[in-house]
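Removed from the display is one protein chain of the complex; every other protein chain stays in position.
The chains carry the letters A, B, C, D and E, assigned in the order they are written, with residues numbered from 1 in each.
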Amino acid sequence: MTRYGAQFGPDITFLGVDPVDLDDAEALAGADVVILGAPWDGGTSHRPGTRFGPQSIRGTDYLPHDGSRPHLALRVDGLQDLRVLDAGDVEMPPGEQEVARQNLEEAVHAVASRGAIPLVLGGDHSITLPDATGVARHLGFGRVSMIHFDAHADTGDIEFGSLYGHGQPMRRLIESGALRGDRFLQMGLRGYWPGPETLGWMAEQRMRSYEMTEIGKRGLDDCLDEAFEIALDDCDAVFLSVDIDVCDPGHAPGTGTPEPGGLSARALLDAVRRICRELPVAGIDVVEVSPPYDHAEITAFLANRVCLEALSGLAARRRGIDHDPAGPLLEGR
Amino acid sequence: MTRYGAQFGPDITFLGVDPVDLDDAEALAGADVVILGAPWDGGTSHRPGTRFGPQSIRGTDYLPHDGSRPHLALRVDGLQDLRVLDAGDVEMPPGEQEVARQNLEEAVHAVASRGAIPLVLGGDHSITLPDATGVARHLGFGRVSMIHFDAHADTGDIEFGSLYGHGQPMRRLIESGALRGDRFLQMGLRGYWPGPETLGWMAEQRMRSYEMTEIGKRGLDDCLDEAFEIALDDCDAVFLSVDIDVCDPGHAPGTGTPEPGGLSARALLDAVRRICRELPVAGIDVVEVSPPYDHAEITAFLANRVCLEALSGLAARRRGIDHDPAGPLLEGR
Amino acid sequence: MTRYGAQFGPDITFLGVDPVDLDDAEALAGADVVILGAPWDGGTSHRPGTRFGPQSIRGTDYLPHDGSRPHLALRVDGLQDLRVLDAGDVEMPPGEQEVARQNLEEAVHAVASRGAIPLVLGGDHSITLPDATGVARHLGFGRVSMIHFDAHADTGDIEFGSLYGHGQPMRRLIESGALRGDRFLQMGLRGYWPGPETLGWMAEQRMRSYEMTEIGKRGLDDCLDEAFEIALDDCDAVFLSVDIDVCDPGHAPGTGTPEPGGLSARALLDAVRRICRELPVAGIDVVEVSPPYDHAEITAFLANRVCLEALSGLAARRRGIDHDPAGPLLEGR
Amino acid sequence: MTRYGAQFGPDITFLGVDPVDLDDAEALAGADVVILGAPWDGGTSHRPGTRFGPQSIRGTDYLPHDGSRPHLALRVDGLQDLRVLDAGDVEMPPGEQEVARQNLEEAVHAVASRGAIPLVLGGDHSITLPDATGVARHLGFGRVSMIHFDAHADTGDIEFGSLYGHGQPMRRLIESGALRGDRFLQMGLRGYWPGPETLGWMAEQRMRSYEMTEIGKRGLDDCLDEAFEIALDDCDAVFLSVDIDVCDPGHAPGTGTPEPGGLSARALLDAVRRICRELPVAGIDVVEVSPPYDHAEITAFLANRVCLEALSGLAARRRGIDHDPAGPLLEGR
Amino acid sequence: MTRYGAQFGPDITFLGVDPVDLDDAEALAGADVVILGAPWDGGTSHRPGTRFGPQSIRGTDYLPHDGSRPHLALRVDGLQDLRVLDAGDVEMPPGEQEVARQNLEEAVHAVASRGAIPLVLGGDHSITLPDATGVARHLGFGRVSMIHFDAHADTGDIEFGSLYGHGQPMRRLIESGALRGDRFLQMGLRGYWPGPETLGWMAEQRMRSYEMTEIGKRGLDDCLDEAFEIALDDCDAVFLSVDIDVCDPGHAPGTGTPEPGGLSARALLDAVRRICRELPVAGIDVVEVSPPYDHAEITAFLANRVCLEALSGLAARRRGIDHDPAGPLLEGR
Partner (left out) sequence: MTRYGAQFGPDITFLGVDPVDLDDAEALAGADVVILGAPWDGGTSHRPGTRFGPQSIRGTDYLPHDGSRPHLALRVDGLQDLRVLDAGDVEMPPGEQEVARQNLEEAVHAVASRGAIPLVLGGDHSITLPDATGVARHLGFGRVSMIHFDAHADTGDIEFGSLYGHGQPMRRLIESGALRGDRFLQMGLRGYWPGPETLGWMAEQRMRSYEMTEIGKRGLDDCLDEAFEIALDDCDAVFLSVDIDVCDPGHAPGTGTPEPGGLSARALLDAVRRICRELPVAGIDVVEVSPPYDHAEITAFLANRVCLEALSGLAARRRGIDHDPAGPLLEGR
């Protein structure tokens, strides 16, 4: 499980943070967050390209790649106030689904078991099965709740004869016991999938899925308040999974299965910041960024900022920073 | 008036629903909705390309083209709970405006007169003249109100010596008596057209036009409530015409005359759903999708979803489904 | 300082308004607004291309280039009710920063000193240093307040050994005394720049910077109300500087340093309209439109409309037009 | 027939040459070449967009729009050694085919009858019917031969019930007697259209069509030598019609009906230069440039250069310049 | 093995030819050519997207989808003079490599064993292993020679632990005995892969690989003459495999691993035509078309024409048509 390096393109780290080898126990010991690339689009049912997601999320910015990002509003530096390391891409050979999934689960578990938070850059959403399993293996099956941003429930059963496409990871996670269905919180669902049978199964699991109609009527913050309460009820930690297609295609065109009518970029960034500041997050993934369908890199920028908001939120939580969202940016006025 | 088939590209149906020939009286008899393609950009004043709108609206989706789309929020299937058929493209030879308009009006009338709702996929907005006329011929001139989503009033008089461009259909409809000016409801107008003379004419007709400033201040739902009341006052049915440019260019770049500052995709989808659930809709068109200017197909996706929200709303109305927009998606939580 | 004409492409004027030569004193005498192109991207730290901004802002529209734009909501014509002239591009030779800056400052001053409002089409944001200085030289250093829409504070100190990049103009303006720090109002900041030291400097200057979190919580109109009060306190006029990247990249992808999570196009247009209607605006620039990164011209359309909203607001102010934003568009309903 | 100005976008002239009004007899008297825009895509059978061809051909260049283009190889300046004027766009209202065709024919005839060479910027290929007819009306029906670069023969009969699409102009020209079939020389045909019947008709007319297979085997210069001989046999002048799709889609992607396997850009430019140097050219059109399908403007650049090679060749012919294509560029080596 | 229909998008046939079900023995009996889609990019080492190749090759044309394509030069109609049927896409579930390969091999064998020529639309190049194996199983292992157009040798050994990527099919075919190494003819290789070891293996197999340098010096026709002789030596039939990346990226940008310096589109089309006219072709595939990286559909157009040239050549061979490539298109001149 040595550092794999570059599967697609040059070997770079997230905005210039230090690299790390997963076999380097000492280096991992001091890490707060370890970034992993999951360059995998083998589970994609439609437009592929998420294999290039990790490199584009790591590298898309107009600021220097210097391992520092002071957060304007929170006044923390997510890359400096935390020890963030980048372990490179996990080896996920195209077409070798079983191997790929196991490699990723092992890598995530390695990070989690050393006390660091894995931040996995996808890749299609099928990677959340190994991501969340890897964390749950360390913290205990059933002890981690899930907050899941997505246009799609991803609770499908067998598709094309396969159990492991990007429409199914959430079902697998609940079936395996890694996560509890009644601590599974979905934000942003919409559209025309899945059908009644799957929705029935979801209800049986007592999942709590916030469709866009409800979010639109109640407001996202109100929904989050409720969700946070559920998430913390008899669970020790939270896994945050962000499918970039939770945003409207106008804000995130570079994705495989765009579903009109989603969140604005602003709403997603605020929500991710809140979650990481207010909840005990133990693992994160950001998935479904497909560069071939992006333009002017706006989807890659958004995913990069989702990571930065998460890291900034984590840093603010660690440092106990208080922040009044309605207050002025600068002191003295 | 046999099935024309494919004017631009292969002969496909909307998401795989069954095809129908307009001459097949028996088949039409059982139809609830009949889809018609109007591959016409001969009325376009600026960027062309809407001739490819019907094929892109029919075919743009990441789900299987299997003639089924269970609606997540409403719990209906717009393609299964209704009998939806696709009659293919109407023959609208490029450059043959008169012929094209008549062919389309006949096709729409054929559908309406057999009791089905025509859903016409444009094409530029000039097609609404034959679309709404075809419906009014069946239900009675002056008996159908209009709800019209658009950045532009489309009430221009002669342009370039022509009466039939895409900036004029609404004037023609009122002048002919097909629709009443005082039952004409426009949502989303903005920008710098038309000028005072035309606005004066519109006021004389007692049209009710909601400019974006008003919508922004009052909220779209409040405006819709008011509009619904007008629409139902001494009219038997509603025609719904959706110009995709009512949305902001960030959500719908693939259109001919993009006007910044429009609705979000979410707002449009919600409004279309409400209209089809709450009003007696007798005809629909979705226009001004121009694939050459689209990217990552996000405008085509949006138009496809406008159709699906309309169909789902119709299905919910037929089946008498009740739906609390602020309620949870799944039972039991 | 004769009319330079066309640096990049054909010599066109903004939507067909009359051209003017800055040496033509008589012509300038009667002008209300003079448009200047600043085809400069020599201060850009990342994605270039704003040199093509002026031509794209001038020429991007689907309506005739006929020097008339009746505003639907305000019922004024910003190009007719005001005398708007276009002086062409200022000569700003690529690579000749010092010369370029001086040429632009002189041109702006020439316009301002003849009593007209300069409307400068950028170019990158480094042009605001000469733009606002040129106006302040006429109205008095410290007599003009600034309302600045941007994702970035642009208050950086030396970068790459240069004082004059697009991340620094606001600091230079305050340091020179042209503008007062405590009358400097920034709307829309967000992201991860600048760091604590620069924020400290900004606080010392008593700048008032509205980060997106605050805007989101309080609402933009509420923030503007407060800002207007500050702007008018012991100042005679307002300079309005609009960096198109204040909008979300989904609404304005064609820019050099896109920062997710910004304003919607609608919000920006409304704010610009309000500012020009309610405040004594003495100078305007619209910057950071980068056509190579645009698609379907949506960013150029937006910048063109920012200009038109500004001009329409100015015209409404001149003509004393009253406007109820919640009222209906047409009389009689 | 006054100068129409700008149908789509600002009113610019070809690379900055002087404008002219077709009613200005005096100005026309001294002209060698008059440029006309034909912003028409009403005859297009598939991808539209050629309405924007004239403006993109006029304006696409990286050199100043200063009305001068010294030709490197020929040592002439096509814009200075000839008196080249630009009469703007002919009024061709979208959808008004009959009017459009007549307006264009009149404009071309006006130019030709005053002794100047019309250079018409398309527009789709249907414009060649009025273009060549306008010239033939002046020089005599049957007195002008045609050299026609194209992937397609454009000799179709009725299509979609219309006689005037872009696949038919060459048949109409021969049928009307304007041009002789046996002086009709086509270069670059290929693909799968038209069928045997039309080919039979073409053979009956004794057309000479060089398909790409023949050109590939014999070489383009050899074919041109033969064609020139036919063109000059009992005819007084030559009309040159260049459909940009004669080039391979790799060199000219921005066109409506791209047919792989065409000429290189280099080959086309050389051929156009030869024709205008060696033959008595009396009229030219350059058609089927469709900007919405172009990228990096490479098709517009190519069409602009086709015009410049034509103008340079005409200038060299006028001035009797001798040129050894195998000789060195600079004297003395 | 019933007709699978549409894996990605609507169920269309190649340019409108009749559909067929592979289980319909009677229908297959009369077929000359059966088209199969192989929507697979599971073997792609870099840019994915070839899963959308079959639908784009089938549907990309500006002519009607009417099942007829008269060849201009050869005077045959490849879709009419032959009985061409389209069996739809083979079921190749993403991620299910083994299943996918077997399904494709079975489908190809089903076609070949009924005496028809399979024409497989890829998909990445890994599909050639099942394609050629399916044919060889019918005609005999070692009895079919291969003509392989490609920038890459595709003779790699294990990659990423997998035997079945798109860089390896040719090795697998030779190792299995399906094809003979000394009847393996590669045209168009170039670049920097594979290394010496693999080249050594290729030499041992006595493969004949024409690198672009040799083709450039000798001419493609000369190389083909030599290759044809080898191909026919003690073999009964030929399999033709065309990787679209054999063409220069300027002519075929929409592909996964573009290698500059390739053939022109014209050269490839001529070569494919010659092969199908002059050799006993028993199977064909056209691979590596990746629509997400295409623009203006030029790569899809090229691949569509590769199919048409092949079909036209086959038809000419069947009908014994003689054709002088240097002769005129039309009779009588």
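Quick notes on this structure:
Everything below uses one rule, namely that contacts are C-beta pairs under 8 Å (C-beta built on N, C-alpha and C of every residue); 3 or more make two chains touch, one makes a residue touch a chain.
Here the structure is a predicted model, which means the values were calculated and not measured.
Interchain touches from the omitted chain, evaluated on the whole complex, reach A, C, D, E.
Only one of E:106, E:214 or E:278 touches the chain withheld from this view, namely E:214.
Contact with the undisplayed chain is limited, among D:189, D:265 or D:286, to D:265. Although one chain is not drawn, the whole complex shows that of E:63, E:99 or E:199 it is E:199 that touches it.
Within the complete assembly, residues 45-47, 189-196, 199, 202-203, 206-214, 216-218, 248-251, 253-254, 256-262, 264, 293-295 of chain E touch the chain that is not shown. Interface residues of chain D with the unshown chain, by the touch rule above, are 62-63, 68-73, 75, 77, 248, 250-252, 264-266, 269-270, 295-298, 301-302, 305, 308, 325-333.
Although one chain is not drawn, its touching partners on chain A can still be listed: residues 6, 9-13, 16, 58-59, 64-65.
As a working rule, only the chains that are shown with their structure count from here on.
Of all chains, the one whose CA centroid is most distant from that of chain D is A.
Taking each chain's centre as the mean of its C-alpha atoms, chain B lies 38 Å from chain C.
Put simply, the C-alpha centre of chain B and that of chain D have 41 angstrom between them. Mean C-alpha position of chain C lies 56 Å from that of chain E.
Looking at chain D, one finds that residues 45-47, 293 touch two or more other chains. Viewed as a contact network, the protein chains fit none of the simple shapes, being neither a path, a ring, a star nor fully connected. All chain pairs that count as touching, in label order, are A-B, A-C, A-E, B-C, B-D, B-E, C-D, D-E.
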